[in-house]
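Complex shown without one protein chain; remaining protein chains in place.
Labels A, B and C are assigned to the chains in the order they are written; within every chain, residues are numbered from 1.
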Amino acid sequence: MTNTTHGAPLAPEVSPPQTKTKAGGGFLGRAGIVGGVLVIAIVIALLRSGSGLVVWQSVVTGILTGGLYGLIAMGLTLIFGVLDIVNFAHGALLAVAMFISFGMVSATGMHPYLTLVIAIPALFLIGAAVHRGLLSGSGGKSLENQLLITLGLSLLLENGLLMFFGAEPKAIALPGDFQFPLLGAVVAGSRLYAFLGAIALGALLYWLLRRTRLGTAIRAVAANGPGAELVGINVRRIHTLTFAIGTACAGAAAALAGPLVTVTPTLGEQFNITAFVVVVLGGMGNVVGALVGGLLIGLVEQLTTIYLGGQSSLLGVFVVFILVLFLRPQGLFGRKTA
Amino acid sequence: MTTITIAGPAGAEKVKAPPLRPQNRQLAILAVLLLIAIPLPLVLPPAQGAVAVRILIFLLMAVGWNIMSGFGGMFSFGHAAYFGLGAYTSAYLLVKHDVSPWIGMVAGTAVAAAAAVLIGYFSFRYKLQGAYFALATFAFAEMLRLIVTSSDFTNKAVGFSVPLIQDSSLWMIQFPADSPAYFWVALVLAGAAVAISIVFLHSRAGKYVSAIRDDELAAASLGAPVIRHKLVTVALSAAITAVAGAFYTQYYLFVNPELGFGSAVSIQAIVPVVIGGIGTIWGPVVGAIIVGALTDVTATMLRTPPEFLSFLQGRSGLDVVLYAVLLILIVRLLPKGIVGTIAARWRR
Amino acid sequence: MSIVEVSGVGKSFRGLHALSDVEFEVAEGEILGIIGPNGAGKTTLFNVVSGALTPDTGRVRFAGQDVTGRSPDRIARAGMVRTFQLMRPFASMTVLENVALAAQHHRFGRRKLREHALDVVERVGLGPWAHRPAPELPTAGLKRLELARTLATTPKVLLLDEVLAGLVPAEREPVLDLLALLREQEGVTLLFIEHIMAAVMRLADRVLVLDQGRVLAVGSPQEVTSDARVIDAYLGEEPTHADA
Partner (left out) sequence: MAARKLIAALGACALLATGCGGSAPVGAGGAAAGRDEGPVKIGALHPVSGSNAVDGQQMRRGAQMAVDAINAAGGIKSLGGRKVELITGDTQGKADIGQSEAQRLISTGAVGLVGTYQSAVSTNVAVVAERNRVPFVADVTATDAVYANGYRYAFRIQPGSAVIATAAAQYLQQVSQQAGKPVRKVAFLHEQSDFGSGAADAFTEAARGLGIEVGPDISYDATTVSDLTAQVTQVKASGADVLAVAGYYRDSLLAAKAIASVKPDLNAVWGVSNGAYDQPKFVADAGDLGALYFSTNYHYDANNPQTTALREQYQRTYGDPMRTGAVLSYDAVQVIAQAVEKAASTDPQQVRDAIAAAQVAPLTVGNGPIQFADNGDNRNALAVLMQIQDGQVKQVYPPEKAESRPEYQVTWRP
């Protein structure tokens, strides 16, 4: 993410050609370090809890929940990473999608995953409307305005849902939910579907960004807005489209994650901060990074419950977040920007 | 030394410097406002008296936040951290060691300022900018909330109840329920905060802070000690917010992790300033009055809604919806906020 | 004794060597012109000398002290101040406030600071604009504000980055006279980056030529402009690196 202070960055305007080998080497090095840290953490957890089963269950639950976090962060990494828009309302939009999905299931009794067909287009339109109406143009340019508008939007959506649906926790039942043992640990079917959904959505996004014209246009706008405009890309339309796609991902995440969580208007808040952590950890605008970041945060959460018994698992997430922000703001997979 | 007058740009008529220095003009306005406010608690019925005290607490938080995010341009999403540190430090000293809340308030400001300098130093050293800085402050406040919720010496989730004393005492800042003294103590604190923000803005340090906000590199290249002034700004901002926290605890006689460090507190510090006008002196004041009044009006309306709004009966969230809409409207239509727009229009 | 010494300075950005092994000295009161094609690393050199950037290799000494890696504000307060190629006024302040800010690190009283600032504003001909908000100045006015702010710091060494760019020929003369006077009356040392050869020839005691981050030549204006390598660098074959 380019330096957003008013002064021009110090490095010369021309960003030098990227030599492939150096970055590639760096990636393996970083993956090694992260893997190493994880193994040590798991070993310590083993010693501390004294039972292999507990740690194995934590790892399994951590990875599955991580898939859910990756799924939710997918849309945000596009918006925050590619468009450099701080979308604080991403959690609230997820909650809206969850209520749409809940509404559909309770009204027509259809299978929760079928509500994808409605939730994705609905959120796509909402995303486009939000961007075109609130965030585009001069109003949405400065960072403060983005933060404030999306903050206002999240308050509006959350309390709007609270006013019309009340705060009573609702559950979306998943017909045919099963679970199966995996080497002693228990794997819930609904979590597995969410995990696979995350992988599928990640692949779809990766394909869209890498292999399609639209994807190339999006990446061009992300790399250099004015440059893209010069070669004839309608930057404003791409911005709205990208924002809409990002929000549509939240729609998909809601349909898949619906059965896993209790649906309340304020659930967005809890997923919002985790999504930001995952995006920053995974590296801005990096779809694969969002998935891996999600898995890591899922594991960190589960290991925190073992390390600090009575502590909320979010504390571990925040500690990791502060460390990443300070030591490696561009995240594990991102490149050092100016 | 010869002065070479290079031909000045055409059409620049000489503009005379304003008569009274802006600092004195604003301090004079503040004095007048304080005089007007003094009789308020005697005039207003008890329910509105409570609203007025709440507005003053909002005002203290808004002035605190405005110094860091308005004057300093460092957008903070975690001012609950300093509010909570102020509240918890004074409550802990009072409940566990029977220390007067005035001393607790001073200790609270010290602790909050120290925490602000700590997180400030690391953020500036690692060049955290814009959204990253906002997210870091948010994460810091949430971490404090979680730590306080699970540590014994802060009574975990129970929080602190301020012990009741029978008669009223200024030294322990405790008065009978509807006594106007709460309003006057809050008024003194709020007045002092606004005065400090006026003096600070027009002081040399204030000039450096504004320059650093406008263009950090240019300011540094002219000798402005950047890191030192940024840290002074965050410390002062945290100190004033901590005072709001300490007074809040004395007024409500209770604080727990959610009331002290919850994200709603950070939002409460931001919204009034944005509505009033970020970076202006009077923005936080006007914003606090509007938000405070709006919350009370909606609460009353929700309790006994007029016929056409009867469906609202017993539905919470309306007040937040209203000021969320107001926030978005202001940011889109009046980016300088109410006071900023009026000032800009009046100056032209 | 030389007031500025740069030895073995190198700086690269992810593979591109902006400066490599730059070596030169500037005596007190001297005026050193710095020329070179676009992208030669001139501004990067100023960023390194003024402390905005820390060099990868080499040392920078100022007034006998090693200031490598020191923060730009400490170096500025010590007396070595730079201007910017792109004007950067403080938007929330008036012209006078912009200039007064630059002199704040001196222990002047309120009244003296105001007079000092007013005097500098008059000297650069921005008198009538003193109480107007800085952003209302036209480009030429902003250029003068940039110069005025640096003068207000009463510098020992002044790094001027294309201070004449954007001025019509008629406006250049007075600026050059002002700079010459600064050196004569106040002994200020000047390093100035400039593309307008006439100004370089007139003002500079010595000239340093930078090309692709290396010092190509140093010498009197006459020696340098007749040096074959300098001519090649300016007019000769297409520079190897893409300068877009």
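Basically, contacts are C-beta pairs under 8 Å (C-beta built on N, C-alpha and C of every residue); 3 or more make two chains touch, one makes a residue touch a chain.
Bear in mind the structure is a predicted one, so any value in this text is a computation, not a measurement.
Engineer: Where does the absent chain make contact, in terms of the chains shown?
Structural biologist: Spelled out, the missing chain touches these shown chains: A, B.
Engineer: Where the complex has a chain not shown, which of A:33, A:117, A:186 or A:223 is the residue touching it?
Structural biologist: Touching the chain that is not displayed is residue A:186.
Engineer: In the full complex, which of A:108, A:224 or A:262 touches the chain missing from this view?
Structural biologist: A:262
Engineer: Thinking of the whole complex, not just what is shown, which of B:23, B:100 or B:161 touches the missing chain?
Structural biologist: Final answer for the missing-chain contact: B:161.
Engineer: Pick from A:116, A:292, A:314 or A:332: which residue touches the chain that isn't shown?
Structural biologist: In the full complex, the listed residue that touches the missing chain is A:314.
Engineer: For chain B, which positions touch the chain that isn't shown here?
Structural biologist: Where chain B meets the chain not shown: residues 44-48, 50-52, 146, 149-150, 156-159, 161-164, 176-178, 252-254, 256, 258-259, 286, 289-290, 293-294, 296-297, 299-304, 314-317, 326, 329, 333-334, 338, 341-342, 345.
Engineer: Tell me where the left-out chain touches chain A, residue by residue.
Structural biologist: Spelled out for chain A, the touching residues are 49, 51, 53-54, 57-58, 61-62, 65, 166-169, 171, 179, 185-186, 188, 191, 260-262, 264, 266, 270, 302, 305-306, 309-314.
FYI, only the chains that are shown with their structure count from here on.
Engineer: If you check the contacts of chain A and chain C, which chains show up for both?
Structural biologist: Intersection of chain A and chain C contact lists gives B.
Engineer: When you take the mean of every protein CA atom shown, which chain's own CA mean is nearest to it?
Structural biologist: If we average C-alpha coordinates per chain, B lands closest to the whole-structure average.
Engineer: Among the chains here, which has the CA centroid at the largest distance from chain C's centroid?
Structural biologist: If we average the C-alpha coordinates per chain, A ends up farthest from chain C.
Engineer: Let me have the rounded angstrom distance from the C-alpha centre of chain A over to the C-alpha centre of chain C, please.
Structural biologist: So the centre of chain A lies 47 Å away from the centre of chain C.
Engineer: What is the distance, in whole Å, between the centres of chain A and chain B, each centre taken as the mean of its C-alpha atoms?
Structural biologist: From the centre of chain A to the centre of chain B is 32 Å.
Engineer: If I count partner chains per residue in chain A, which residues reach a count of at least 2?
Structural biologist: In chain A, the residues touching two or more other chains are 6-7, 10.
Engineer: Enumerate the residues of chain B that touch no fewer than two other chains.
Structural biologist: Counting only residues that touch two or more other chains, chain B contributes 214-215, 217-218.
Engineer: Please name which positions on chain B make contact with chain A in the complex.
Structural biologist: 69, 75, 77, 122-123, 126, 128-132, 134-136, 138-140, 142-143, 146-147, 149-150, 214-218, 263, 267, 270, 274, 278, 312, 315-318, 320-321, 323-325, 327-328, 331-332, 335
Engineer: Could you list, by residue number, the parts of chain A that touch chain B in their complex?
Structural biologist: 1, 3-7, 10, 80, 86, 134, 139, 143-149, 151-153, 155-156, 158-160, 162-163, 166-167, 265, 269, 273, 276-277, 280, 308, 310-312, 314-315, 318-319, 321-322, 325-327, 329
Engineer: Which chain C residues qualify as touching chain B in the complex?
Structural biologist: Answer in residue numbers: 50, 52, 71-73, 76-77, 81-82, 84, 88-93, 97, 100-102, 104-105, 119, 122-132, 137-138, 140-141, 144, 149-150, 153, 170-171, 174-175, 177-178, 181, 185.
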